[in-house]
Structures are given as structure tokens and as C-alpha cells.
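One structure is given below, encoded as C-alpha cells.
Removed: one protein chain of the complex. Kept in place: all other protein chains.
Order as written gives the chain letters A and B; numbering starts at 1 within each chain.
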Amino acid sequence: MNWEFVLHQATSGLANGAIYASVALALVMIYTATEHINFAQGEMAMFSCYIAWQLIDWGLPYWVAFFCTIAISFAGGVAIERVILKRFHNAPVLAVIIVFIGLLVIFNSIAGWIWSTVLKQFPSPFVDIFPTTKLVGPHQLGVVLTILIILTGLYLFFRFTPLGLAMRAAAQNPVSARLVGVRVNWMLALGWGLAAAVGAVAGMMVAPIVFLDPNLMAGILLYGFASALLGGISNPGGAVLGGFILGLLENGIIVVENLVGVTVFGNELKLTVALIVVIAVLIFKPSGLFGKVRVKRV
Amino acid sequence: MSISRRKLMQGTAAAGVAATVVGPAIAKGKYDEGATDKEIKIGHTNPYSGPASAYGTIGKAIDAYFKKINEEGGINGRKVTFISQDDGYSPPKTVEVIRQLVEQEKVLLVFNTLGTPPNTAIQKYMNAKKVPQLFVATGASKWGMPKEFPWTMGWQPDYNTEGQIYAKYLLANKKDAKIAVLYQNDDYGKDYLEGFHKGLGDAGKKQIVSEVSYEVTDPTVDSQVIQMHSKGADAFFNITTPKFAAQAIKKAGEIGWKPMHFLNNVSASVSTVLKPAGFEFSQGILTAAYLKDPTDKQWFGHQGYLEWVEWMKKYHASGNIQDSFNVYGYTVAQTMTHVLKACGDDLTRANIMKQAASIKGLALPMMLPGIKINTSATDFYPIQSVQLQRFKGETWELFGDILAAESA
Partner (left out) sequence: MAGIDKNLRWAGIVLLLAILLPFIPGVSDYRIFQLTLVLVYAIALLGLNVLTGYNGQFSLGHGAFYAVGAYVAAIMMDKWGMPYYATVPAAAVVCLVVGFLFGLPALRLEGHYLALATFALALAVPQMLKHKSIEYWTGGVQGIVIIKPDPPFGLPLSQDQWLYLFTLFVLAILFLCAWNLLRGRTGRALVAIRDHHMAADTMGINTALYKSLTFGVSAMYTGVAGALGAIAIQFVAPDSFTILLSISLLVGVVIGGLASIPGAIFGALFIVYTPNIASDISKAAPWAIYGIFLIVFMYLMPTGIWGGLRKLAAMIRARRNAS
């Protein structure tokens, strides 16, 4: 058995998994705050990433640009909620989804218009920090680390700060939350801001690997979506694990086929197979692997 | 002497008569729908929206080129009206907007419609309507069939031929190579793959140890690169679009895989593919080219390049100077202009096809030195020659002869 091959595929699967996980995290953020899946999340992250690229191109040092982008994205997320989504608080769910699709195409189109569709290199801050090994690149290591840091930060925020508690309350039971003095509308906006900020980090982690163009997130959003559901849509930790599992699962199909020596699915259908597995899991565990089982009130 | 003089006299007299009789009564030329004394209407489709919108800049470049032509007085005194429609790379939409161009806008011809599936969708219609479908923007090898489709003509060297050229070079220059191929799982990837197989021949095909595909929706091709490496391949044909090409080059470099590396022309841009992937990983990569790479500094002093830059700045300022699609649009528009000029005052569709099929040795400023456009009544493949180049330092180095593979 070719252990090196297996190991390589495993690390590459984990590295891809980290990408999915970071997008899944952003989706979980917005879901926690608004109970919606934001289909425009990926494009918002892509747009943030272009902002970072622009700042770096203007000569800002990486980390300055990094934190500026997070701040701008946060403000942008809040603005989108206050200017656009606010008007749809009482609209049917599907109307909101159409608004998300609208946002998706707007961001995609405008990014191409401003920055052109030419592929851009996005720098990685980790290249100088971690050593390059054959098995895993320095950036991939950095991504995993970053995700763990965000995850811890979010956990602490939601668990131990009054604001975090208020946000959760506003999402789960807006009426009661309002009665105890939580400003529900601003909590929603805050949720959008946080999701946009997490998305911005995700984008900046993804871009050095897949390179920056307006379709940066086109393929990744589905994986992020699947990861988030697999892990349990309301659980940030579960979403991250879901991402890693999906990444491993995908490459696992290739490894197994290579070891057995037959190609049934191959690279062409590995995504399909991975999704079927995810859906099968969800059929038997509808709240995801690590999600809380929600009891519906009749 | 006297005979020739008499002939000359007769000639002038006839011309004079013709001028006086025909001149004021009828327009100065022969026309089909879409052309007049003042105007030539050209239709075009491009994906300005959707995932393929990166190609949209070709349409904008062509539009910008015709703007320049019009400012300089037009083609034989006629202004070009260039009507470009968005089809989002969706064949049903292409059919719809092409019918709009032909039946509502009544264009004289349709030019540089983009993509193999969209062009396949409209080919039958164009030929039934007898409207030229000229210089289509796809590398499939099926556009040069004057017998079946006398109204359709390709332009660029086809992927099939390019694949064959790499295969032949590989067989000649590397003994007992173990070959790996990475290809995009669609018509573009399959065209290259087919040509490559053909070039390798039955014996050569046995040398392929790994043949893996990816989907455009895949986030990365890392896993595929590892698969090819693990099979011990030492030659690699990289059939990928820019994003995946850069990923594959980078990943191969990172895991220390150094095969003889053929990169398809689609992704041979220095600053949008090789630079992001890392110059250190790009050394020695081979590709075949027919256009000048606008990001390759070896051309920066050349007259043709300088003219192109000046045009970009003046007419296509919103376009990106690094984008080789802008070179493509510029050059294909020049080809179209050449044909329309050659038509003179006979702007009938039949004459346009006739002129398009009689281009002889046309060299254009942004094509590589020595590459020429040639067509004939039986040869509907305008550009058939390419030259191999190897990446060295931060630039492509041309080597070997101009290779003219036999298409069709």
C-alpha cells in the first residue's frame, strides 16, 4: 500500500476541508442571527477579498489590510441588513431567498466590473511563518490555525458576553427578546456584520490557494453549505468539523478507488458521491452530526 | 501597342458609361440585408453575465476596435455598427439572441460568437439562413467544414491540433515517458485530450499512466495533482483554464514533482497564470502560441505591442492591460476588418464568405512573428500555425520552427 499517497490525499483533503469549514462558519453565523441561509455569503466573502487585495495593492502591509478588510466587511454587512434586508423582515422566506440571489449576482457582477475578471494572486501571511513541507504547505497550516482561533473567539463571544447572549435570544425568540429589552433589529444587523467579517477572513484564507477571481466562491459555497448542514447548522464547531469531514470524504473516494484499482466514480463524480453521503446522513440525523435536536412546538 | 491602347480606351469608355448609367440611379455597391452605403451591421454574442463572464472583455475589445475604425473613417467609407448581446454562455439563450440579431436587427453577418456549445446550437440555423457565422471564438476542430457548413468558419488554431503538436514533441524528445494528463471535463478539455491521443498514436497512448479530470465547480485540483504524481509520471499535459492551471503548477512545485510540463495555450499568460503560480515552479514549462502575450516583457518594445497599448488606453480603457483576451479581441477584429475591406463594394453574404475564404498570408501586429492567416475555398481554418515556447526566467522563449499542423 502506498502510504505516502494516502497521507498526501489526507492532508490535501484536510486543507480543502479547512476552506469549506471557513465558509460554513460564516453561514452558521448568519443562520444563528437570522435563521436564514445566506446564498450571497460566498460572493460577499469574495468581494471582501477584493477589498483586501486593493488595500494591499495600494501599499498597505498585509496585516493592516487584513484588519481593515474585516472592519469594512463588518460595516458592509451591517449596512446590507439595515438598508436592504430590513425591508424584508416580514416577507415570505422565499422572497428573502430571492433577495439573497439578487445580492449574489450583484456582488459577482460588480467585482468583475471594478477589478476585471483576470486572475489575481493573493498573498499568504503564513509563508514566512511556517516552513514548507512536501506534505502540507505553510498556508494550509495557517488556515487551520486561523479557523480554530475564530472558532474559539466565537464560542467565547456567544457563551460569555451579554451581547452574544442577546444575539442568540433575538434569533431564537424575537418577541420574548424584545420584551426583555433586546434591540432585536440591531442584533440582526450585528449578526450580518459578524457573518460578513467571518466571511472576509474565509475569503482571505481561500484566495491564496484557489487564486482570486469573481468566481472565487462559486464552487465553494455548496461545499460550505453541505458542511454546515452536516455538522449541524446552529453549531459553529460542528460546521467546522463538517467541513473537514467533507474534505476527507471527497479525497477518500479517490484513495479507495486507487487502492482497489477500479474507477467507478473518479474525479467526475466525487462531489456527487460526497453529497449523496451527506444527504444520506441528514436523512437519518436531520439535525446534523453535532446539531441540537430541535423540538417543534405544535 | 495599338491593341493594348484600344483595349485601354474601351475599358475607360465602358467604365465611364457604367458610371454615368449606374452611378446616380443605384447605390454604389451590391448589398444584402444589413449593409448600405453608410453602414455595415455586425452581430455578436458573448457571456457578459454569469460564470463565464471573464470572456466578456473580448466583446468589449471588438467593440472598441470598431470604434477606432469608425473614427478613422470606417471600412471603405462605411461605419460598422457592432451589436453585441449577452448570452451568458447558455446555448438556449444564444439561439434566442442570435435570432434577434438576424431577424430583428437584420445584421449582415454574425461574428466571433463565443463558446463551443453556443456555436453548435446556432450552426444549423446560420447555415439554413445563409448568414455568415464568421471567426467563431472556440477551439473546437469542427468549424472548418465548408462542404457541410459553408457559412461557418473558425479562427484560432484548434485545440485538437495543439494537442497533437504537444504529443509529437513529447514522443520525439522524451524516450519512454510516463505521461499524465489533467483535463477539464467538458468539450474544451475533451478536444485537447482527443488531439493529444491522436498525436501519441496507439503505441504512445499506452504510455499514459494517469488521466484525471476536474469539474469547474471543484475548488482546487490538488488531489488530482497528487494522483498523477503518485503514478510516477514524468511528463504532464495540463489542460486547464487559468485558475486551475495556476493551482496545478503551484501544487506540482510544492510536492516536488518536476515533469516535462505542457501547458495548453488557453492558460499561457505570464502575469495571470505563471506569476501567481510562482516563477520558481514555472521554469521549463512548454506551450504553443500564436498571439503575443501582453504580459511578456520581450514584446514591450515592439511596434505592434506599442500600437496595441495605445489603442487599449484610448479606446478600451476599462479593459485590463494584462488580459490576453484583449489581444484576442483586437486581432480577431482586425481579421474581420481585413475581410470587409477586401469585399469592396460587394457586401453580399456570398461575397463575404468568398473573401473570408481567400485570405492569403495575412500577418497581424499582435500575432507572433511568422504566423500568418491563410484560407481557401477548402480551408476554413484561418490560423493553423503555432510556435512552441519554453518558460525561462520571467518570460517565454520561442524555439523551433513555426509548426503548421494539418487540420481537417
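Here is the rule we use: a residue touches a chain if its C-beta (ideal position, glycine included) is under 8 Å from a C-beta of that chain, and two chains touch if they have at least 3 such contacts.
The structure displayed is predicted, hence computed values, not measured ones.
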Checklist outcome for this item: Per the whole complex, from B:Thr36, B:Asn70 or B:Thr120 the residue touching the absent chain is B:Thr120
Item to check | Absent-chain contact - pick from A:Leu7, A:Leu222 or A:Leu289 | outcome: A:Leu222
Item to check | Among A:Asn2, A:Thr152, A:Gln172 or A:Thr272, the residue in touch with the chain that has been omitted | outcome: A:Thr272
Checklist entry - Which chain A residues touch the hidden chain? => result 37, 84, 87-88, 91-92, 94-95, 97-99, 101-106, 108-110, 112-113, 222, 225-226, 229, 233, 268-269, 271-272, 275-276, 278-279, 282-283, 286, 298
Checklist entry - Residues on chain B that touch the omitted chain in the whole complex? => result 48-51, 53, 56, 59-60, 84-86, 88-93, 95-97, 99-100, 102-104, 115-117, 120-121, 123-125, 185-187, 189-190, 215, 217, 318
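The rule is short, and it goes like this: only the chains that are shown with their structure count from here on.
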Checklist entry - Using mean CA coordinates as chain centres, what's the chain A-chain B distance in Å? => result 38
Item to check | Complex contact set, residues of chain A against chain B | outcome: 2, 4-5, 8-9, 12-13, 15-16, 19-20, 105, 109, 112, 116-121, 132, 134, 137, 206, 209-211, 213-215, 218-220, 222-223, 250-251, 254, 258, 266-268, 271
Next on the checklist: List the residues on chain B that touch chain A in their complex, please.
Outcome noted: 49, 51, 53-54, 56-57, 185, 212-220, 222-224, 226-227, 230, 242-243, 246-247, 254-256, 272-273, 275-276, 319-320, 322-323
